[in-house]
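In this view, the complex is presented without one of its protein chains, the others remaining in place.
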Amino acid sequence: MMSEHILPKRLYYTVFGLLMLCTYLTVQAAFIDLGVLNTVVALAIAVFKATIVVLFFMHVKYSTRLTWAVVLGSIFWLGILIVLTLSDYLTRRWLTYGGA
Amino acid sequence: MGTTPLFPVSASTMAPRVDALYFFLIGVTVFFSLLIAGLIVYYAVKYHRRSTDAVGERIHGSLWLEVTWSVVPFLITMVIFVWGASVYFAIASPPAETLNIYVVGKQWMWKFQHLDGQREINELHVPVGRNVKLITTSEDVIHDLFVPAFRVKADVIPGRYVNIWFNATKPGRYHLFCAEYCGTRHSGMIGEVVVMEETEYQDWLSGGGQEGSLAAAGEKLFADLACNTCHRPDSAGRGPVLTGLFGQTVTTQAGEMVVVDEAYVRESILNPSAKVTAGYQPIMPTFQGLVSEEGLLELIEYVKSLQAQPQAQPLSDAR
Amino acid sequence: MPTVLLPPRHYLNNGYGIRSWLLTRDHKRIALLYLAAVTFFFFVGGAFAVWIRLDLATPAGDLVSDETYNKLFTMHGVMMVFFFLIPAIPSVLGNFLVPIMIGAKDLAFPKLNLASWYIYMLGGAFTLYALVSGGVDTGWTFYTPFSTASSTTNVIPTALGIFITGFSSILTGLNFIVTIHRMRAPGMTWFRLPLFIWSTYATSLINVLGTPVIAITILLVAAERLFQFGFFNPALGGDPVLFQHLFWFYSHPAVYIMVLPAMGVVSELVAAGCRKPVFGYSFVAFASLAIAVLGFLVWGHHMFVAGESVYSALIFSILSFMVAIPSAVKVFNWTATMYRGAVSWETPMLYAYGFIGLFTIGGLTGLFLAAIAVDVHVTDTYFIVAHFHYIMVGGTIMAYLGGVHYWWPKISGRLYNEGLAKLSAGIIFIGFNLTFFPQFVLGYLGMPRRYHAYPEEFQVLNVLSSAGASILGVGYLIPMVYLMWSLRYGRAAGSNPWGAVGLEWTTTSPPPTENFSQTPVVTWNAYEYSPKVDHVA
Partner (left out) sequence: MSPDGAAQASHIGEVSGHHSGLAHQFDSLAQQREAATLGMWCFLVTEVLFFGGLFLTYALYRGWYSGAFTAASRELLIWPGTINTVVLITSSLTMALAVHAAQTGDRRSLILFLAVTMLLGSVFLGIKGFEYYEGFLEGHFPGPRFQFEAEHFREAQIFFSLYYLMTGLHAIHMIIGLGVMAVMVWMSWRGTITAEYYNPIEVSGLYWHFVDIVWIFLFPLLYLIGRHA
């Protein structure tokens, strides 16, 4: 049963603290030159932030399997869109129809 | 002509290969369509409901049947896939030695430029039995060059060079269509491909060509646009020496290796700062809007012709 | 049969005024609102089709100017796809049947359901406005940079209309998903659901997952057209092929939105027509889901010659073959269902036969297109046109008409004229094949699509096609007449005229507003006809 039991406020404050910390880190990291890693770090932090928001603020951690399925499904389909499209762009340099 | 053909003439080395797969597919289609239709009619008659309250037998299914009619079609499709893919590869990869012809599509006409100068519109003359490569681009929207008799087709995309290659096997006149919808006169953007015997073709070549070769036109443009102020044969210019450049790999300031092909030269002219060659300042101005698509093709052909050894025969690709 | 009468109380006589319809939250009345709208758009689209065919009767295309012609096929495609075929079966039959089939009082969100209809009508209004105020000439595919930089016609209003309508199908899909998950009657387990519910569920998944992408794509096109935001126009640094990826990410799955509900209808028709459980129920059920998922992985097969990477072309090609398999499984299972059935020759069954045969041909010609080398030759020719009309007209519309005839007694409570129905079914079948079979030949000959004029040697085949279209048109007009007629003069049908099973046949025809006097408790599987003991063939 989704969101039946009520989460302690403490939990919310902890998550909030983490989010703030991450925000601070990501801004700091942006000014250090890590090469490609800058992008990786920024996105990794963003993904982490998103995850804890979904799990705790949006109560998914305590929700039905169906809710989990919906959440993961949306991520999976986003993956399809991006991966299959890039599968075209990233392999163009090898052989493109009309190329060579 | 008053006759009504039901099958297209096959006039290229690729046509028979495509047709063969086509016939195989027709076989599969006829077989399964007749199978399904036959069964439907047979059952409909045999088991026709006789009394109003009759009910069918309670049959729920059969695993092995399900497996069979999943696996068999799957295997058939895999045959089709491999076959189709292999022929597609052949269509998509032009042979090394080709006779190159430049094509510019615009709403709503086809412009062809032959290496030694002839220009034609909506009509394309090619020799029989030679590998011909059309290097196409578009001035405005996406077009698509389609020659049914050759079974080849490719979208002609603005800002890109798309190659279409074929080897004509039969002299004659064949339809040339624009197959990608491109606006009002899309259906008027048609022409003819004229396939000629080698000898006739040579006569035809020598017929026109007053303007001099494409490379020559490019050389003239190269001077008019003052490219030569920076790009000189000797390394005294502020720009890199272009001689022998085409086909080489150059390193950009970003450190990536890029092959100098048509697309690269085009970009270097229209958008020089995109890939700045290592060891040079990004001082080359953009020529966006100053050079027409034809002009670009001439410049490209000129850059191609600047081979270290001048006796590189003009009729063959730099690679 | 003894003269039955309509029940004293049902959803149709529960209020008569115009407000009782325009403000209704009853899914059955909303279904009828959709029926009216969808039929209207079909005839508009059909009128364009007739116009196209008349123009193509002569090589020079003497009837209209090329400019007009381009607007004709664009409007034809837009109307038929976005305003007729996508909503047709889910919004009309789905809306009417889903709650009844699962034993619910209504959809989960009745207000949202009504809202969807208004959104749909608003979208339609925009598109009709674009139509009367000059039309649009981009083709239903809106390829860039033509649509953003070159066309001078009403691209924005049309696109906006499609954008708005998209929300209607999103909300309808969402409504169905939630309803099927949460509103099933006690005992109605997933594997007791009628197959129509399974396919509607699969369709709804596509609606929810695909439609948002076409929405954002339309916004990008509008932004580029209005503010020169350079997303797709090479002159501005954009990439036209990116548009094609985004467009087909939705529009290929959309073709399964257009066929999956039809498959669901056919499953119902075959079961009732043979008084027999559908052969391989669970395989047919899962095939629907498989199609919905795999359908999202093949869009690149529309771009084989558009300058995409050869390697991704290979990926998209092989996946296109994969998605054909579940369809094959369904066809075989329907055919096997007829084995040892009590097979009826009534109109709905005739349409079901028509669907299976024509869908098979249409689908198999899809394999020609998935086979890349052949597609290079036939893409953007009439072969494509023939392929998709075989599936969408020969397949989906056949199933739709079959479904309308099958459930008409439930919807209206009355019986139509069987003789006329059989006649028109025959006319439609003949007219259809005459219209579209020649187009396969034309396509391989190399006649490009979207051509207003064509070389003489193609004329004979085109004339055949045009002749077929006029027969087809007549075939479509006849049902309009006798169905309307039956509303007033048809005999009362009784709750179960076909002797079929399924919850919808346990309630009165027409059903009461709350569908069932009491929430049914389901204790049997779908299609349990014969009392005989099970034995597996």
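Think of it as A, B and C in the order they're written, each chain with its own count starting at 1.
By our rule, contacts are C-beta pairs under 8 Å (C-beta built on N, C-alpha and C of every residue); 3 or more make two chains touch, one makes a residue touch a chain.
Fair warning: this is a prediction, and the values are worked out from it, not measured in the lab.
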In the intact complex, which of the depicted chains does the undisplayed chain touch?
-> A, B, C
Who touches the missing chain here, C:Leu33, C:Ala88 or C:Ala104?
-> C:Ala104
Of C:Ile177, C:Ile197, C:Leu401 or C:Ala425, the residue that touches the missing chain is C:Ile177
Residue, one of C:Pro7, C:Pro59, C:Gly135 or C:Gly499, that touches the chain absent here = C:Gly499
Touch residues of subunit A, complete complex, unshown partner | 1-3, 6-7, 9, 12-13, 15-16, 19-20, 23, 26-27, 29-34, 38-39, 42-43, 45-46, 49-50, 53-54, 56-59, 63-64, 66-67, 70-71, 73-75, 77-78, 81-82, 85-86, 89
Residues in subunit C touching the chain absent from view | 104-110, 170, 174-175, 177-179, 181-183, 186, 208-213, 215-217, 219-220, 223, 227-231, 236-239, 242, 246, 275, 495-496, 499-503, 505-507, 517-524, 528-529, 531
What residues on subunit B make contact with the chain left out of this view?
-> 53, 55, 254, 271, 273, 282, 286
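Note that only the chains that are shown with their structure count from here on.
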Is the number of contacting C-beta pairs greater for A-C or for B-C?
-> B-C
Subunit A-subunit B separation of Cα centroids, rounded to whole Å = 41
When the C-alpha atoms of subunit B and subunit C are each averaged to a single point, how far apart are the two points in Å?
-> 36
Which subunit A residues sit where two or more other chains touch them?
-> 95-98
By the touch definition above, subunit C meets two or more other chains at residues 241, 304-307, 310, 313
Complex contact set, residues of subunit A against subunit B | 95-100
Using the touch definition up top, name the residues of subunit B that touch subunit A in the complex.
-> 92-94, 136, 154-155, 157, 160, 162-164
In the complex, the residues of subunit B that touch subunit C are 1-8, 17-18, 21-22, 25, 28-29, 32-33, 36-37, 39-40, 43-44, 47-50, 52-62, 65-66, 69-70, 73-74, 77-78, 80-81, 83-89, 91-92, 107, 140-142, 144, 146, 148-149, 151-155, 157-160, 162, 175, 177-188
